[in-house]
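All protein chains but one are shown at their positions in the complex.
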Amino acid sequence: MRDDCLIVRAFSRPEIVASYNPCDWDVLIRQARRGDILARLYVVLQQCQLLTNVPESAHMHLISAWALAQKHERVLRWEVDRIQHALNETGIPVVLLKGAAYLMQDLPAARGRFYADIDIMVSKESLPVVERALLIHGWMTVKLDAYDQRYYRKWMHEIPPMRHRRRQTVIDVHHRILPETTRAQPDATKLFAASVPVDGNESLRTLAPVDMLLHSATHLFYEGELDHGLRDLLDLHELFVTFGEDENFWTKLQERAQELELTRPLYYAMRYTYGFLKTPIPLSSMRQVEAEGPNWLLRGVMDALYKRALVPSHPSCDVYLTSLARWLLYIRGHYLRMPLYLLIPHLIRKAFVKEKKNK
Amino acid sequence: MSEQVRWRAISGFMLHWHKWGNEHIVYNAGSGDTHLFNDFAALILSSLQEEAAMVDELSQLCASSFKQDENDELHAQINELLLELDRLGVIERIH
Partner (left out) sequence: MKISDLSLVDLKQRLGTSGIYLRTGPFVTRLQSKIPSVVNNFARLYANNSLLENIGFVDFHVSLAAPHGLRRWYRPQVMFHFDDQVPFKPLPYQQAFPMMEWGLNWCISNHAHQYLILHSAVIEKNGFAAILPAPPGSGKSTLCAGLVSRGWRLLSDELGLITLENLDLVPLARPVNLKNQSIDVIKRFAPQAIFSPEFADTNKGTVALMQAPVSSVTRSNEFVKPACIIIPKYTSGAATHLEQESKGNMFMHVADSAFNYSLLGLTGFKTLVKLIDRCDCYTFTYSKLEEAIRTFDELATVNSITC
């Protein structure tokens, strides 16, 4: 899928960069930058010992992006430290999600990442205590209008994001991994029960490997805005490769997906990581998820949409109907997270607010 | 402020030092912040890097290093400095 796209090729078959000319490098750097994966490109090229094939001028951009990624990593580690510092006295266990989890567990998926907000999950009952502890230690609820406050508290699964007064870093506190209004409802208690400590620290935890992978898959394939689609696909690739070394992983993954009713996102995760990046998914696992997959018609439609949307939104990656594909997936993402009677007014309002901001 | 609190330099992250005369530059690899300290603050901080201490112990150290009297004023100065270093994120209380 998308063998025409330089950045996809560079990740699925890194050795191909040896054949790239300066014009190719120019486009490749811009695609990678747009997809927020320029530092990850550096990591891949370094790991494959291909940096000698990079022209000096392009190399500088990779180095610069890597410097920025290292800064992001520093900031995240400190932030996790400060969050622990703030929540220590409450004794409430915290589950780190997404990028923060990859970093604290030293997973390859963490290398070259740019981090934005930190996402943590706590039990629903402990939300008020956690919110209060964060407020005491310098976080403030991000200013939102009444509509957005309702959107967060009632319809999504989060208290509104909180920004630290001095550091300006943002924390999202979840109690479930999907909004309350979503059809699929993976049981948060199960996720908690299976979570693993970081470095033996019982109050700082991450999801179990199968859950981490399913969460990443659900996040990507329930998501409407795919500006970081390729980045998220790369995460999944790294997680499959890292966890897949344990041969029991694949069976456990299937079972867990069934248990949490997340077989569809798992299907897409396997299909598209293999399709784009040649991820080594065992054939038996692929066959099993296909049985739970969409019918041939829907599959064809989803292939057409994701083929267009899972690449950086750089003009050089666009093909015929890319904009339409992105728009349809945007609507789908919201539809999966909200019932229709909430969705339409929400989309209208968002469009109107966007218009106002543009003036 | 209770004087029974034990302090130590921040753990889990390194502090990097450089000095020119009596000016000490410290880079905290955890917070990413850089600080300029005088001899007094540098002595306290470097001592807390070696081992944890309470105000009394730090007071003795300062008194002998700077040939000063160990008195209430010195204690108060050290307390104030410790609170500031805590705020800056270079030291922490031990529980």
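Just so it is clear, A and B label the chains in written order, and each chain counts residues from 1 on its own.
Here is the rule we go by: a contact is a pair of C-beta atoms (placed from the backbone, for glycine too) under 8 Å apart; a residue touches a chain by one contact, two chains touch by 3 or more.
Treat the numbers as computed from the prediction; the structure is a model and nothing was measured.
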Selected from A:S57, A:N201 or A:Q258 as touching the chain missing from the view: A:S57
Contact residue for the chain not shown (choose from A:I16, A:L50 or A:L68): A:L68
Where the unshown chain meets chain A, residue by residue: 21-23, 25-26, 30, 33-34, 55, 57-58, 60-61, 63-65, 67-68, 70-71, 74, 314-315
Chain not shown, touching residues in chain B: 16, 18, 20-21, 23-25, 27, 29, 32, 34, 36
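Throughout what follows, only the chains that are shown with their structure count from here on.
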Interfacial residue positions of chain B with respect to chain A in the complex: 12-13, 29-32, 92
Chain B contact footprint on chain A (complex, rising order): 71, 74-75, 77-78, 81, 85
